[in-house]
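Mind looking over this structure? Questions follow.
As you look at this complex, bear in mind that one protein chain is not there, while each of the others sits in place.
Showing chain A:
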Amino acid sequence: MVVVRRLLYSQKAAPYLFIAPFVITLLAFWLLPLARTFLLSTQEVVFGQAAFIGLDNYQRLWEDRLFWKAMFNSARYMVLTIALLIPIPLVLAALINSKIGSDRVKAVFKASMFVPALTSVVVAGIIFRLMFAETGTGLMNQIVGVFGLDPVRWLRIDTGGLIALLALAMWRWTGVNILYFLAGMQSIPEEYYEAATIDGASRLQQFFHITLPNLKPTIVYVTTISIYGGLAMFLESFMLYRGNSSPNDQGLTVIGYLYRRGIEQNDLGFASAVGVVLVVVIMAINLTFLTLSGTFKKESAR
């Protein structure tokens, strides 16, 4: 016991002890697999036996049309989800945070927006798949039918599939993002608004000149995880198309392609190369974004 006490009170050792669980997890479940993946990406693996083949996998990747298609799909999904899932929840959060409307109604609204985040993607994907069915009896086709239009073969055309994916993302993440923004807004001191009101600033001016600048750290955070989430999306598409194969590969994402080549086609080396490239791309985009948004600057230099 003495040893433990000495350890816990030691200014040098204690911090390391406390961060040890995190560091060990990071090493065991992140850095080690990452290094192993890189190693694997230079190999050809057949039934558990690996042979070194250098950068061949990367060269094949570069010339692979489907990989670029998957990259395009993922990038498009990422850009569109960010375009939708930042401004819309931001405005909704501002409304909830404002003095308009009854608090009780707003609480119900907030809760109901958040519930989808608690459901499993698997269930949500199946439900959306049924809603966007190509038969005339599907929910979306009935809605379309109200406007006198012909049934749409939603999941068999590129835009239809994209709309379904974005709808799923909106349904699922709007509530979560609202919560992030609400938390950010509630930490902005009330005095700023009071001062602005006294100076005669309108509500809109207050939103653009007080709320938005003070919300910057939250927006940066949400954007960063959205970049990652968008590029690494897999399960939504997998469930929506009931498997990894979508017509014309319109729903193929980078992770989906990794899964196809590695798990479905038994080419783990090539799949690892896909994974390594994805990590590099995500890191590059995010680091650039974080640098540009000034997150890495010291507090005083901002």
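Assume a contact is a pair of C-beta atoms (placed from the backbone, for glycine too) under 8 Å apart; a residue touches a chain by one contact, two chains touch by 3 or more; residues count from 1.
Going forward, contacts and distances are computed from a predicted model.
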For the chain not present in this complex, what protein name does its UniProt entry give, out of "Biopolymer transport protein ExbD", "Dissimilatory-type sulfite reductase subunit alpha", "Extracellular solute-binding protein" or "Monosaccharide-transporting ATPase"?
"Extracellular solute-binding protein"
Who touches the missing chain here, A:A14, A:A28, A:V91 or A:V108?
A:A28
Any idea which of A:Q43, A:S74, A:T211 or A:S246 touches the chain not displayed?
A:S246
Give the residue, chosen from A:V4, A:V115 or A:I198, that touches the chain omitted from the document.
A:V4
On chain A, the omitted chain is touched by residues 1, 3-4, 7, 20-21, 24, 28, 45-48, 60, 63-66, 133-135, 156, 243-249, 252, 260, 263-266, 268
